[in-house]
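Every protein chain of the complex appears in place save one, which is left out.
Which chain is which? They are A, B and C, in the order written, and residues in each are numbered from 1.
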Amino acid sequence: MTNAMDAASLNAFMMAEFPQVARDFRVERVAPMEADVRMLIGENHLRPGGTVSGPSMFTLGDLAMYAVLLGMIGPVALAVTTNANIDFLRKPEAGRDLIGAARLLKLGKTLAVGDVLIRNEGSDDVLARASMTYAIPPRR
Amino acid sequence: MTNAMDAASLNAFMMAEFPQVARDFRVERVAPMEADVRMLIGENHLRPGGTVSGPSMFTLGDLAMYAVLLGMIGPVALAVTTNANIDFLRKPEAGRDLIGAARLLKLGKTLAVGDVLIRNEGSDDVLARASMTYAIPPRR
Amino acid sequence: MTNAMDAASLNAFMMAEFPQVARDFRVERVAPMEADVRMLIGENHLRPGGTVSGPSMFTLGDLAMYAVLLGMIGPVALAVTTNANIDFLRKPEAGRDLIGAARLLKLGKTLAVGDVLIRNEGSDDVLARASMTYAIPPRR
Partner (left out) sequence: MTNAMDAASLNAFMMAEFPQVARDFRVERVAPMEADVRMLIGENHLRPGGTVSGPSMFTLGDLAMYAVLLGMIGPVALAVTTNANIDFLRKPEAGRDLIGAARLLKLGKTLAVGDVLIRNEGSDDVLARASMTYAIPPRR
């Protein structure tokens, strides 16, 4: 099993397709059925008390799953999330980036399913656990 | 069963606590165990093609659940989402506001569970279905 | 929108296809995009203390969703559950049947999504809330 895109290609593709979102994220590692994505935490992701908001963590889970999927099937902009389930387990620390570690559990013709563990950089504690299903459009 | 806060109080509370998020939302209706919340769609919520992004719909689901909960228990800023599950069913139409209709199914001492149906204003089609669990901090 | 099967046809079909499961269930009502299914509670569904087990409520949610789906598309035995999310909210009362009220939120060509509220017969309290996604096999 090999990757269709590497981290640099994924970053370039996402910056071209979703510039306003992608500037806050970096694909850091791609491997068969795996990808790690960093979220560069800025003021706009924070809630009172300095914690990262739930929707920001949802966005990281969604993008990490998108990265692992495109890393396998190549640049398919129209893959869309059909289901997301997320458990929020611990408060993120203020002022530290988040890392979303995604793995694909099934890559079918029309559906891909995987999960993502979100941690603060350099910490083992899982802050959130997400599972995501993407629908893959028919190939031309 | 009566409400602890009405729509105007909820809007004022959320604007005071989360100004950068709350300006995009309006609590429109509060009833026992129910609330409707409008999302004022702007450029920053859109993806290419003019559709509203998944994280934006997640945010609406989260806020609608927060509104129905606070409408029952009053202004408890520290209630936090512990689980969210969302099915994305149809693409939103560009340029129309979204309405999230939330209902509480259980209001316990420490956990509240409800669900939210998200539609375009004036349409019956459900765009997304979310269930949400909130943890309620111990009262003083 | 009309139904492809009524309650009697659904009961006959499920009894023919899944006799060991179906004998504990009765489709009681079918309407466009809706179905109510009764679970006849017996000893084998109970946990210590007389409460109905989680897996039994899962089975009811799954069958109620199957009933509402087949009520719309007709007898497609190979429709399979791809995702289930269930919140357990209250303990069922011992010795009373359960009713699962299912509604379809989306009936697509390949996927159907709906949710189910489970209550004790004659009670308004929701015991469990389930959302279910079914994959529909390609029609011949």
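Just so it is clear, a residue touches a chain if its C-beta (ideal position, glycine included) is under 8 Å from a C-beta of that chain, and two chains touch if they have at least 3 such contacts.
The structure presented is a predicted model; accordingly, all values stated were derived computationally and were not measured.
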Subunit C residues touching the chain left out here are 17-18, 20-21, 44, 47-48, 53-55, 58-59, 62, 77, 80-88
In the full complex, subunit B touches the hidden chain through residues 82-83, 85, 110-111, 133, 135
Note that subunit A touches the chain not displayed via residues 85, 87, 89-90, 105-106, 113, 115, 117, 126, 129, 131, 133
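By definition in this document, only the chains that are shown with their structure count from here on.
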When centres are defined as mean Cα positions, the distance from subunit A to subunit B in whole Å is 23
CA centroids of subunit A and subunit C: separation to the nearest Å works out as 34
Between subunit B and subunit C, the Cα-mean centres are separated in Å by 28
Within subunit B, the set of residues that touch 2 or more other chains is 85, 87
